[in-house]
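Let me begin by presenting the structure, written as structure tokens, before commenting on it.
Every protein chain of the complex appears in place save one, which is left out.
Letters are used for the chains, namely A and B, taken in the order the chains are written, and counting of residues starts over at 1 for each.
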Amino acid sequence: MKFGVVVFPGSNCDIDCYHALRDVLDQDTEYIWHMTKHLGFYDCIVLPGGFSYGSYLRGGAIARFSPVMDRVVEFAQSGKPVIGISNGFQVLTEAGLLPGAFLRNNSMKFVCENVYIRTENASTPFTKLCGEGQVLKIPIAHGDGNYYVDDRTLKDMEQNNQVVFRYCDAEGEATAESNPNGSLQNIAGICNREGNVVGMMPHPERCMEEILGNRDGTVIFKSVINYLKGGAVND
Amino acid sequence: MTKKTYERVGLTSGEYDRIVEILGREPNELELNLYGVMWSEHCSYKNSKPVLRIFPTSGERVLQGPGENAGIIDIGDGLAVVMKIESHNHPSAVEPYQGAATGAGGIIRDIFTMGARPIALLNSLRFGELSNDRTKYLFENAVAGIGDYGNCIGIPTVGGEIYFNDCYRGNPLVNAMCVGIIRHGDIKRGTASGAGNAVMIVGASTGRDGIGGASFASVELSEESQENRSAVQVGDPFMEKLLLEACLELFETGCVVGVQDLGAAGLTSACSETASRGSSGMNIDVSLVPRRETGMIPVEVMISESQERMLVIVEKGREEEVTGVFKKWGLNSSVIGRVTDDGMLTIRDGDEVVGRVPAKSLAEDAPVYYREYEKPAYLQQVGVLDEESLEVPKDLNGVLVGLLKSPNIACKEWVYRQYDYMVRTCTAVAPGSDAAVVRIRGTNKAIALTTDCNSRYCYLDPATGGAIAVAEAARNLICSGAQPLAVTDCLNFGNPEKPGVFWQFRQAVSGMSEACRVLGTPVISGNVSFYNETDTNAIFPTPVVGMVGLVEDTSHITTQGFKEEGDAVLLLGENTQEAGGSEYLKVVHGLEQGSAPRLDLDKEKRVQDCCLELIRAGVVKSAHDCSEGGIAVALAECCISGGIGAEIEFESRCRKDFLLFGEGQSRIVITACQSDLERIKDTAARLDVPCTVLGRVKGKELVIDIAGQREMEIAVEDMGTSWREAIGCIMG
Partner (left out) sequence: MFNAKVYITLKKSIADPQGNAMKEALLAMKYDGVKDVRMGKLIEIKLENKNAAEAEKRVRDMCETLLANTVIEDYTYDILEVGP
């Protein structure tokens, strides 16, 4: 089983994702340079967070034209699991692999803090080991995380169970106070219609070790490992 | 050459005569500008050098002391920490967003120039009182500038400090510190040697940014400089991220002889300093420097402070390896000249030689001034404190809440949640405890980081204030479970040509030096920022101490929050009756007077050693030092961070307000299991450290009795709300 972490110019959570997969979960993991035109064999691709191309113009707007993205689109269309985290999520929406777009946080400030998210869809490859409704504590760090999508698409998404995570309080209530950036319907993560492409603003790779004070992020990557093993649902 | 010309570049007639003597002729316009920027205080330290020599700078762990882009200290396992702090005060006063952003950018370059991977940023910030709208603007934008730069480049901003005092209204201080990690064998230096080796400029192209910036930083701010915006550089963190990755990749090829970032005085300083360190010369052609703007004349290219550029000295014949790496990252790299063995910096514009001066004369031969100094008169008045005239407040709960809401003490979450302090997933202790702790991947070690300075103490007594800055920094590291290793300092003062200011400077440096000696923390890098004054007022002397400590085993990492109901609360050190210079006097009585708290360095060392020994023995569950707001605020912060209350009993017969809120030094509040009490007392007795049981962790309130009398009783949740929300409320 092999993971690929895409490196765009300006990606800065690439090393964190690599560390989480290789060192914490002991998975075969490689970096994939954004100029790559021929993708090697991978089972899962991670688009990491950071500021690809400085997030100039819009987060992910320029990165999505990197040569590797054509390959990522093919990979996704073949049904294999792809996850975009934070800036990686923005790249996925800009590339049209996921619906919607991002606005500036409604506070107009960058925000870095632990938030709670509720699992809305526990059937994607990245949430299979979560319980439906399970609350996770995972940090966010972004300035443009305010998710937006038009009403019609949103309705579609709800019908197809494409909302994967919503911001909530510690008890799992998706309240206005627990929404850190103004995202529509407290949306923190979504998937495509098929469920194999997931985007999320919170950073699971940042909370996978005891020394960092929180291991809630582990379940995301363990889920996909379990999924790729073809596996029975157990930890 | 008219008199006006040398004055325009900031030189005196004596300095001009010296240049003529060095060259054996009059300098041309370009050459004069080179001396102007290189002999400014900012680049030459001409006013501070003789005083800085008294800092202890060596030690068995020191791999690189002052004089390079950054200092380096050994942490074992073949690894070392690279550290440096630098001011960006004047640019931030004019344009706070870009000033602060490029301050972060500049200090990051200083770290990766040494070959190190930057792993953490800290910032020491000072502004006027937040009641002023201009101050709010400066504060909000400086924070945004630091955040946007660090967040984009992906280096976590893990700590620092923020103070507000009217003395900084016209002169905000923005000091940025960066820390990197390196293998001993990978250390790079800013040296140009080997005649024929290539001189390359890499990174961003050159524009007219910050022309005159270096001399700009060395003059008093006047009305005019409010309009002097062209002297401010614009930062591009994305470019710097690419430059960082490209440089670290390039260093692995082994073709790099030396490297230096282009900071103050741009190409002039990078060329002359690298050549001077290598006892070499350099012959460069300014027409080969990639430009962003048209019509730039040679002198503009030489002194431009365009950001995100580096000078790389490359082995002859291996230039293409550099081009290859930089091309991969989408960056410029151009050979602009060669290293020579004639000691001269020769500047050509195509075939025409437009300037030729000894490289050493620019980098090292600036005149050194032994400034006059005199104890300033203000100390007579402010040293006096009529304690009798101060009433003991009746509502001590109210005083505590007032202090917790004071922006100097209040939680800085409003600031640090704008910083990505988690990226790189190594931040073991986030902002908000005594020091930040960052683990070192691949080892079981971590480093603790802090910046400290109480400038009010320095104002009342610069020598003691300077020593306390060092002692408090070390104490913060100790409380986190780290052995303090080394200091980088940022000395912010007023106009050194004024004898009173220079006296403050000498006193502060001598106080710091003594503390560094006793606490075993040599000064390995630093920066001096003078002329922090406006027409009407000068800042308090503000010698900021950045310090790094080593946590030998991550299991030693300790935080300030109380942990468990029933734990004993102990004080290492003694309560005193000192109120001078305290936040309490300022907030409640409106006074910035009295003597700075006394500091007995030997006792301080014993308290710190004792605390660290107990932490390493595994018996300390929380540790927090007493600083601004005294022991009452320290206890409140322990409760708030831990989300749990405490019952405290003081035997003391001191004045209640001074006991609770006085800022006596060398005190650490720790908690431990009741079963470890005897062991702790024995250790303290053996190390000759006073140790008192104050009470225990309990309930949801902080309850304090003094001599059997209930004096305070306040819900932890209420204290927490006041403390957390104060700055956000003010900023709206």
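Criterion: contacts are C-beta pairs under 8 Å (C-beta built on N, C-alpha and C of every residue); 3 or more make two chains touch, one makes a residue touch a chain.
The model shown is predicted, which means the values in this text are computed figures rather than measured ones.
Novice: Thinking of the complex as a whole, which visible chains are touched by the chain that is not shown?
Specialist: Looking at the complete complex, the unshown chain comes into contact with A.
Novice: Just to verify: which one of A:Glu94, A:Glu120 or A:Glu205 makes contact with the chain not shown?
Specialist: A:Glu94
Novice: Out of A:Val5, A:Leu21, A:Ile45 or A:Ile62, which is the one that touches the chain we can't see?
Specialist: A:Ile62
Novice: Can you list where chain A touches the absent chain?
Specialist: Contact residues on chain A toward the absent chain are 57-58, 61-62, 65, 93-94, 100-101, 103-104, 106-108, 148-150, 182.
The working rule: only the chains that are shown with their structure count from here on.
Novice: Taking each chain's centre as its mean C-alpha position, how far apart are chain A and chain B in Å?
Specialist: 36
Novice: Spell out the part of chain B that touches chain A in their complex, as residue ranges.
Specialist: 144, 147-148, 151-154, 236-239, 241-242, 329-330, 416-425, 427-428, 439, 441, 554, 557
Novice: Can you tell me which positions in chain A touch chain B when the two form their complex?
Specialist: For this pair, the touching residues of chain A are 9-10, 12-13, 15-16, 19-20, 49-51, 53-56, 109-113, 139, 141, 143, 203, 205-206, 208-209, 211-213.
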